[in-house]
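Sharing a structure here in structure tokens format.
Let's turn to chain A:
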Amino acid sequence: MELSVSMKAIVKRFGRVQALAGVDFDLRPGEIHALLGENGAGKTTLMNTLYGMLPPDEGTIAIGGREMQFRSPQDAIAEGVGMVHQHFMLVPTLTVAENAVLGERGGPLLRKRDLAAVSERLAELAARYGLDLDPGARVWQLSVGEQQRVEVLRALYKGARILILDEPTATLTPLETERLFPKLRTLAAEGASIVFITHHLEDVISWADRITVLRRGERVGTLRPSESSAGELARMMVGRDVRLMQVVAGERSVSGTKEAPREAPVLSIEGINADGDRGTPALRDVSFSVAPGEILAIAGVEGNGQPELEEVLFGLRAPESGRVSLDGSDVTGTDPADRLRLGLGLVPSNRYRRGVIRELTVAENLVLDRVGEPPFGSELRMNRREMAKQAEELIRRFSIQVSGPDQLAGTLSGGNAQRLVLARVLSRELRCLVAAQPTRGLDVGAIEFVWEQLAAARDRGLAIVLLSTDLDEVLSMADRCCVIYRGRLVAHWTREELDRERVGLAMGGAKEPAVAAPAVASREI
Partner candidate 1 sequence: GDDDDGGGGGGGQAGGGQDKVKTAIVLPCATSDPWCKQGYDAAKALQKQGAIDLKVTTNAPQDTAGVTRVLAQYAQSGTQLILAHSTWQDAAFAVAKQFPDVDIASYAFELRDNVAILEEPIYQAAYLAGMLAGGLTESNTIGGSAGQDVPLCHAELEAFEDGAKRTNKQVKMIDAYIGDWNDSAKGKQATQAQIDQGADVVIACGGGPATGMAQAIKEANISGFGYVGDMSSQAPKNMVGSVLYNLGPYFKAAVTDVKDDTFRPAKRYEFGLADGGVSLQLNDGYSVKEIPANVMDQMEKVQDQIKSGEFKVPYEAGA
Partner candidate 2 sequence: MSVSQATARLIAPPRLSRRLRAILASAGAVLLSLVVGGLLIVIAGGDPLSAYRSLLDGALGTPYGIGQVLVLAIPLVIIGLGLALAFRGRVYNIGAEGQLFMGALASGVVAILLPVGFGPLLIGLAILAGVVAGAGWGAIVGLLRAHWGVNEVITSLLLNFVAILIFTYVVRRPLRAPGSPDLQGRAIQPEAALPALPDLAVHIGLFLALALVPLAAYVMARTPFGFRVRMLGFNAEAARTAGVRSGRMVVGLMLISGGLAGLAGALQILGVAERLDPGISQGYGFTAIVVALLGRLNAVGVLLAALFIALLQSGGQAMSVIEGVPYAIVLAIPGVFVVFLLIADRLARSY
């Protein structure tokens, strides 16, 4: 049978970095093909060359047996290649239909009527593949899951027969994930070829027909799920054995909850209401508190208020009403500078937006929030020597892979950037830590490290609020767990009550009357 895609010996360099060192990859009609690898292994880069976004430095690409030289996505789209990017490639201010039309060749005019025709066609496709969507909605109004559907729909609208999905499940609920794959299966059954990139080994095992593993720009192998196991795949990716999540979780539960002393809460919020960026309500009457030595997980799917909660907790967003207290004193109106001083730390959900400053060195980034404080100098002079010393120390302690403290932070891989953020935040004297999506997009090795750090911090007596969309993370780390849905806390469980099914359902909005307890505050202490 003719291969739908055959990539041979693809090489791609970025300056001195060799992202791909001669990778072969092929794709059969009607198959779902998973692409696995650590952060920075080259998965996205490989697919970008297939999609015409990046020209390969060496190697050949054939589609349906014909060799291609894509100079732009335009060429690839014309050959039936569609891609759903890791970071969605949608213009938030435009409507779904406008996003679909974008880049399409055709007459210069684009009248209301033309857009209406597009909408109609989109609605048709949506109905056929069960991707319900309003083509007239503006993208910024859509949840992440919906945005992903827009991406898929757009690719189909453009006639994609080869569909690439880059980490499609990273931001979806378990429920949404479960809905996505059957749809992909339907597509594949109609003859389309699908590649999906993921870090979730279970998804791979349950849904892929074949699996290709990349490591450091090279292909380690291609196999079938039946020939493999999660542990095996993890070893292939990392090149060594990895303690899987359950292990970390198990250890923690031994040293954690059971004996954790119940003290007065460090951080508590009451009746918080807050608006999102576009002025629509994002948090409604949210209350909770967290005590020293415990991790309170707030689980939720993207688009339900986690980022806003993160911001309100750290003083980056002013709530419309409600109260935030730290160690008993009201800090509602204070800014991050004040809260840092009071011993609150934040591991931000978007590490490049809030966590590191790419243009500064690793050493500078490690003391971002402490310049001017002893021992790093005074307001009149920064002590560069102390900063360097601190950097060396933290780089060692947190195993940050850098060529030296003067390397620019922007050149770090995602996992290392996250280590840097953790190193900075945890090297302060903290009373309380807000950790938002601390392992998003990280590979298994890096996740392991972050979890260990958080658990250790908790064991040192920190109060930790963990905001996460990742069910595994919540199940592994939480001493207590709430679910946030549409801006409200809808459930509350202790560690003993936690259950994958329950949490997953609650994150998806399903009612669970048995456990849901609105009077969160009364259950504490």
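As a selection rule, all candidates are chains of the complex that A comes from, given by their letters.
Methods note: a residue touches a chain if its C-beta (ideal position, glycine included) is under 8 Å from a C-beta of that chain, and two chains touch if they have at least 3 such contacts; residues count from 1.
Computed from a predicted structure; not experimentally measured.
> Since the rest of 1 or 2 are in the complex but keep clear of chain A, which one touches it?
So the candidate in touch with chain A would be 2.
> Which residues of chain A touch candidate 2 in the complex?
Per the stated touch rule, the residues are 314, 316, 335-337, 340-341, 346, 348, 353-360, 364, 368-369, 371-372, 377, 379-382, 408.
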